[in-house]
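The other protein chains are all here in position, but one chain of the complex has been omitted.
After this line comes chain A, so read on.
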Amino acid sequence: MSFWKRFRTNIGAIVGVVLLIGVIAIALLAPVIFEHGPWQMVQRPFLAPFAVDGLPLGTDTLGRDVASQLAHGARVSLLVGLVSTLVALLIGVPLGALAGFYGGYVDEGAMRFTEFFQTIPNFALAIVLVAIFEPSLASITLAIAIVSWPPVARLVRAEVMSVRKREFVDAATLAGLSKHRILIRQVLPNTVSPIIVMASLMVATAILLESSLSFLGLGDPNAMSWGYMIGAARTVIRSSWWLSFFPGVAIIITVLALNLIGEGLNDALNPHLSRKGRA
């Protein structure tokens, strides 16, 4: 309860939540709101916003409804963001926890493995992975997960290392609990809050990564996404600004919302860190 109290005093975080709920609602309701699919050619191409009734955001290079594309694009962006973050957590959390808890060779091995991934630039690795596996939603999600897990592993390792030295862990050991039971039941639950904060920011990064990949033409050609819209509109940016402007705004709003929420969570979950006097 005190968490929620702290969280809701943070106006930025509340704005973030509202924005995100809005985006999620639009994504879920896209097929209901728009009778035309995102690929359906409904009018003349290159219609400016509000030029024709029923097409508030105009049409794209093939005469498709930009508003419908935007709404359907939200589904892909959010889906890729969430799923890839979950997969990254599934890789990063166990690895970091084992490394931090057992130390020694396990730690050495796990951290060298993590560094191997950390030394390769994120985006370059993602491009290579998607190019090898051929662009599809699954391969993009996996590629983003693979480049995103190392920081998670590092964070969890550091948290576990500090927690396992606490007295309650010694107490648990004395009580005769087995090691992995201590790790799962006693140590990990105490590392959850920084992981949650990090995850909310990772979703934002994943959405940006997916957009960048689509922008470069490495998106799933059968899934409408914001990055694809901007990439396709890039060549006509001088004559049809709205084609890249609206998906750009959508990306900014979503990423901003996730960042605000992340920060709000951070302040609320780590009361010691919260700075007084913040709006």
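A few notes on this one:
Convention: contacts are C-beta pairs under 8 Å (C-beta built on N, C-alpha and C of every residue); 3 or more make two chains touch, one makes a residue touch a chain; residues count from 1.
Everything that follows uses one rule, which is that contacts and distances are computed from a predicted model.
Remark: of the listed names "Peptide/nickel transport system substrate-binding protein", "Na+/H+ antiporter subunit E", "Phosphonate metabolism protein PhnG" or "Stage V sporulation protein R", the one matching the undisplayed chain in UniProt is "Peptide/nickel transport system substrate-binding protein". The residue touching the chain not shown here, chosen from A:2, A:119 or A:239, is A:239. Within the set A:61, A:162, A:178 or A:270, the residue that contacts the chain not displayed is A:61.
Considering the full assembly, A:41 is the residue among A:25, A:41, A:90 or A:249 that touches the omitted chain. Within the whole complex, the absent chain has one touching residue among A:135, A:227 or A:262, and that is A:135.
Chain A residues in contact with the hidden partner, per the touch definition given at the top, are 39-41, 45-46, 61-63, 131, 134-135, 217, 221-222, 232, 234-239.
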